[in-house]
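Note that one protein chain of the assembly has been removed; the remaining protein chains are unaltered in position.
As written, the chains take the letters A, B and C, and residue 1 is the first residue of each chain.
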Amino acid sequence: MSSLLEVAGLTVAFEGTRVVDGVSFTLQRGECLALVGESGSGKSVTTRTLVGLAGYGAHVHADRLRFDGTDVTGFTDRTWRRVRGARIGFVLQDALASLDPLRPVGREIAEPLALHTTLSRAERAARVRELLESVGVPEPEVRAAQYPHQLSGGLRQRALIASAIACDPDLLLADEPTTALDATVAVQVLDLLGSLKDNRSGLLIVSHDLAVVARLADRVAVMKDGRIVEAGTTDAVLQDPQHPYTRALLAAVPSAHAKGTRLSTVERPTVPAPAPVLDPAPGGAPVLAAVGLRKSFPGPDGVARVAVEDVSLTLRAGETLGIVGESGSGKSTTARLLLGLETPDAGEVLVDGTDWSALTPEERRTHRRRLQIVYQDPLSSFDPRYTVDRVIGEALGVAGYPRGIRRRDRTVELLELVALDAGYLGRRPLELSGGQRQRVAVARALAAEPEVIVCDEPVSALDVSVQAQILDLLADLQARLRVAYLFISHDLGVVYHASDRVLVMRDGRVLESGDVRTVFADPQHDYTRELLAAIPRLATHATPPPTPMGVS
Amino acid sequence: MSPSRTIRSLVATLAGLSLLTACGGAGTSTVDSGSTQPVRGGTLNLSMSLDPLCLDPHAISSDVEQIFGHILTDNLVYLDEKGDPSPWLATSWEISPDAKTYTFHLRKGVTFSDGAVFDAQAVVTNFEHMLDPATRSPLAGPYIAPYKDSKIIDASTLEVHLSRPYVPFLTVLAQGWLGMESPKAIKENTPAQLCEHPVGSGPFVLTGYTKNQSVTFARRADYNWPPDLFKHSGPAYLDGIKVDWVGQDAVRFNSLVSGQYQATGYLPAQNAQAVKSNPNLEYHNNNRIGWPFTLDFNVSRAPFDDLDVRRAFAAAVNTPAIIQTIGFGQRQPATGFLDRVTQFYDPNAKFPGFDPAKANQLLDQAGWTGRDADGYRTKDGKVLEAQLPVTQTATVSPVYNLIQAQAKAVGFKVNVNLLPLTQITTLRYAGDYDLLSGVWHTNTPDVLYIKYASESIPNNKRLGQNLSHLSDPQIDGWLEQARQTTDSAKLQDLYGKVQQRLVDLVPGVPIYDNSVLWATSKKLQGVITDTSHATPVFTYAWLTR
Amino acid sequence: MSAFTATAAVLPRTSRIRLRPGLILAGLFVAVVVAAALVPQLLAPHDPLAIGAEGAFLPSGGGHLLGTDESGRDVLSRMVYGARPSLVMGLGATAIAVTGGTLLGLAAGLGSRLTESLIMRLIDVVLSVPELLLALVVITLAGAGSTNAMFAVAFASIPSYARIVRAQTHIVRRSTFVEAATGLGIRRSTVIWRHVLPNAIRPVLVLSTIGVGTAISAGAALSFLGLGAEPPAAEWGDMLSNGLQYISNDWFLVAVPSVAITLTVLSITVLGRELRRRSEGRST
Partner (left out) sequence: MTARGAMAARLAGHPTAVAVAKRIGVRLIAGVGVLWGAATLSFIALHVTAGDAALSTVAGQGANPTKELLDQVRRDFGLDQPLYRQYLDYLGRLLHGDLGQSYQQRIAVSRAITEQLGQTVQLAVSAAAVAVLLAIGAAVLTARRRPWRSIASGVELTLSATPTFVIGIVLLIVFSFTLKVLPVSGNDGPRALILPMLTLALPIGAVLAQVLRSELEEVLEQPFILTARSRGMRDTVVRVRHALRHALVQIVTMSGFVVGGLLGGAVITETLFVRQGVGQLMLSAVTTKDIPMVLGLVVFAAFVYVVVNLLVDITYTLIDPRLVTR
């Protein structure tokens, strides 16, 4: 029986620049192949080319491109249309944007049926209800009539999958199917995808996250700069990676590492010059503390929504307190309360022992410098008109460095502290990469010589390899400057690696807190257990995970 | 287009390039007896320039009434070629020696289209309607201002008493604005309703009026009382007349050429040449009775209170150049202070022509010997300067800039101030100007009274049109006497003296004789040229198939 | 919620800015117009007001490249001298409108909720009256002439700029970099002055280049209705509405100013769009 999908020497170029460069792989019926790689590796363009939708202005060439035995290279748009939707299903990343927001979900799912089948309206409606049930959506009748924005993330993604499998396609392509979902929901969707793959149809899954793929894929192909650098069965690639890039990728995944060791083996930045050591905070008194914080926001229809309820925490100098929880758990609101950007309904925030609310606006301003923040998207935290020099210079100005030589030297010093050379001074943040921008953000935070830096999802938007470098940077700086971190993230692996103590939050409340090792090894609350179970671990599904983190 | 367009269309019909080519005889009222027999039926499509937004003749001063007047209403009298009143609804009349009592003998059997009978009482109702403040009559009322009261001798004889001698009373009654309206309509309708559907006894009846769009008239079957001079009787030949308001000159011209219309009441001067050379169009450029297009000096204040300055400015104005530039060959230079076709016009009361050297000599003589940086003359530190307020119309013709340039040539500074229409009117009556241009059309030499009698100087009693504020006892005397006699020899002498005196006093600079340009398609025959306004009369016009 | 932005760019944007021929032509034309506005006496062969002795409606050729108008004046010279009033109308009206609009917009964006709703209602009032009626009222009662026409056009376009600035101020006020600056302990007034104002105003300045074109067009419309520049000054809009009267005598009198106005507005708009595309490319 010929293979379902046969790709050899596939090249896709946009105005001369090759995005996919000579990719070859095959996919058999009943098999799941995973294409893994960081952003810009060409994995998505490859998938789209398989349905003839490489995009406007794409030049596609392939030695061999056969789907279920037929050569598709010569396909015209008309012939492609008979295959798309009917024989190949496509699932994209975020259902909120991948389903037409202005049309009820049911109509979206019914569309492929209308195109490829002769079912009547009523029959199509019935089929849509069946499909929704088959992908695990409760009350399909009501849900079908609702709009995408009225469904939860998980239900939306299931509806998107229902729309892709409406005509029982032979091949299902899934481009980052679970990236936009919380871990617990992502796991359920992955299991759904796994169940859909029976012996007859094939599944091609694309992701940046090796651990996610490990759960589902039979074979894996690792892509970098448009080429497949390594391919093979999932166990072989994950247990015994041959190519250095694959090894670096695996190493960069926090959950695969012993806590406290360095993550980024690749291009280790030179160790910066010894920085001046800040005098440690007096005794062990908490640098930042909160007692019984409560905050609610007026909902759209007038009903108040409680975001944070009875949250208390303490943070000592040089310590990292992690706050973990899914979206809507109130972790960001807590951070804004601690920073004094929001005033709590009840409770106190103590900075070096003094309560925020007790301070006069003038005092509050000088106090602010003690607490700095690093955002998830650093670009939006810089004034678009500023160069790196002015961004850091402004912070130094507030910290008492007058314009001129002293400020300039200190700026260069700070840049070196975050492993960036003086050449970046004149550059605009827009021209830098995600990792470099985050380094500039950290440098600006340090410029104010703060006692606490609140990191709100600092690495979530970065590629795994870059994520690793930033986490190491933060660890180095803490060791040298004894600055305290409040580390907020939805990614348990990252939090486990970066934090000393951790708070687990859900629906605005602190469920559990304590030393990160004890909380993760022996979770008291079953929600924490559920969170831990949902961490995608590199251990293959063949051998059961020895410890929650899959690594001793 | 905007109402200021009436001013524009007036100004646009200014002096032409070459001296007037032979134009239609002024005031001839012969019926063009075309070779073939008149054909009954068909509707005339007529394009006019601007909708006065009210069609009650007594309530408006718009030029439109000069044409609509003879469509809708009949007048008591009709002017003959010489400019004397001839019988129409009034078959005959006697004037008392003191020219204050006028006895009219009215035509019998005349009815208005709403059935009301035309009799002495109807005439009285009309006069009272013209003078009634509620009508707000801008022209009809003032023309019969001296009317005091009247006595109805019998149904067809009326004795009218005036507060003071006013012989031109008979002549003005021939104008379009003084047509007879139905007394029944006057009694039963409000001024606004009369604006919408006035009722007359004329050859056509108003059947539809949509503002700013169109007016429709239909033939009146039992019409049989045209002026005797028409030498014709019975109803009109045309079934009706459809009038469209076409404000844009270019559009009005091209729609005439394309045959969408068979006649236009206002032909732009710039298109005259094209119409003349068009085989199937007939061009009419008729001189008009009245006061020519003239530049008034305000003699009541400096600098024009000095006669020498006035004579100098008059000598500096190069009238032929102005006419050549803006008239497109359709205007005749004015010779004096009356249009040449006006009754008792005196050809030898000639106005001195363009003579810059004399202008400079007179200004030096008047003491304006100094020169400022820009070359303008000064005297005791003051610059020789005059204000000329002008209203902004879509296309202000360049006459003001020509005069400005010519005055500058002799060191006289003329400031052309562009102001909105409303402000110009306020300045006009407040006398806050040095120069004003204008034209006044009426069908009697008494226009000289309106323009130059001290009685007509705007004051608290009346607004008045004597914008030059000339007050000369001799002229007042002669004009008053002219209003008391019908003896043409005496009138010729009186008006002659007035015209000569005006040439000496130089209250203004006459530039060109007023004339009206209209055009008809060759398909339209039997069009009479009205003797009062030199405009087309369609009473007995007819359309060839 | 960690929205990971790893979706590969399906459509790599060609950001290489090729100097499109249209751009060069537009730039050249604007340069000619500006030169004509600055030094008309150098470019114009004759005096724009001089009544030519040769007579009216001369076809192009001979002493007059574009012929003569209804008063025998040289059309080319009048076109050259007409450039300045049009540019003054375009630049002047836009400058006034942008300053007025920015002040109002900032006041609404930064002020209290009450000041904001007051200003927005005022803007609604000015916007509710159609632009041309507004201009008509201003000119007819304050007198015609190019300066009043300029103020009329400016006054009518202040609201649209005010709205843009207000919306932009709100966006910038709530942006992360303003929060970060406050977090650094910088005084509120300094944050506004250093971060909120410049970023709120920048898009308007870019948009105003396109506004210049629209202002010239509006000015020409006013001249067409007889409310533009005072005669005998050479002004394109006036020449156009004048030319329309003599369209059957010499259609050139209408064609030349129409083409001039259209090309000027077109080239300024093209330059404006290019500026906007470049600045947007940089600021997002």
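Going forward, contacts are C-beta pairs under 8 Å (C-beta built on N, C-alpha and C of every residue); 3 or more make two chains touch, one makes a residue touch a chain.
In this text, all values refer to a predicted model and were calculated from it rather than measured experimentally.
Enquirer: I'd like the shown chains that the missing chain touches, ordered by label.
Expert: Looking at the complete complex, the unshown chain comes into contact with A, B, C.
Enquirer: Among B:Thr422, B:Thr486 or B:Thr544, which one is in touch with the chain left out?
Expert: B:Thr422
Enquirer: Which of these, A:Gly42, A:Gly106 or A:Pro254, touches the one chain of the complex that we don't see?
Expert: Looking across A:Gly42, A:Gly106 or A:Pro254, the contact with the absent chain belongs to A:Gly106.
Enquirer: Pick out which of B:Thr73, B:Ser113 or B:Ser137 touches the chain that's been left out of the picture.
Expert: The one listed residue touching the chain not shown is B:Ser137.
Enquirer: Which one, A:Ser163, A:Thr179, A:Ser513 or A:Thr528, makes contact with the chain that was left out?
Expert: A:Ser163
Enquirer: Which parts of chain A are in contact with the chain that was left out?
Expert: These residues touch the chain not displayed: 48, 51, 53, 56, 77, 80-86, 88-90, 92-94, 97-104, 106-108, 110-112, 115-116, 125, 128, 141-142, 144-147, 149-150, 160, 163-164, 300-301.
Enquirer: In the full complex, which bits of chain B touch the chain not displayed? Write them out.
Expert: On the chain B side, contact with the omitted chain comes from 1-4, 6-7, 10, 53-54, 61-63, 133, 136-139, 141-142, 145, 191-192, 195-196, 210-214, 244-248, 251, 254-255, 258, 260, 420-423, 425-426, 428-429, 440-441, 450, 460-465.
Enquirer: Please output the residues of chain C touching the missing chain, sorted low to high.
Expert: Touching the missing chain: residues 7, 10-11, 22, 121-122, 124-133, 136-138, 140-142, 213, 217, 220-221, 224-225, 240-241, 244, 247-248, 251, 254, 258, 261-262, 265-266, 269-270.
Throughout what follows, only the chains that are shown with their structure count from here on.
Enquirer: If you average the CA atoms of chain A and of chain C, how far apart do the two points sit, in angstrom?
Expert: Each chain reduced to its C-alpha mean, chain A and chain C end up 46 Å apart.
Enquirer: Distance from the CA centroid of chain A to that of chain B, rounded to the nearest Å?
Expert: Result: the chain centres lie 88 Å from each other.
Enquirer: Under the definition above, what is the set of chain C residues touching chain B in their complex?
Expert: 49, 51, 55-56, 70-72, 139-141, 143-145, 224-227, 230-232, 241-242, 244-249
Enquirer: Given the complex with chain A, which residues does chain C contribute to the contact?
Expert: 1-8, 10-12, 14, 175-177, 179-187, 194-195, 198-199, 202, 282-283
Enquirer: Would you mind writing out the residues of chain B in touch with chain C in their complex?
Expert: 2, 4, 8, 12, 17, 248-250, 253-254, 257, 268, 270-271, 274, 321, 325-326, 328, 392-396, 398, 400-402, 405, 416, 418-423
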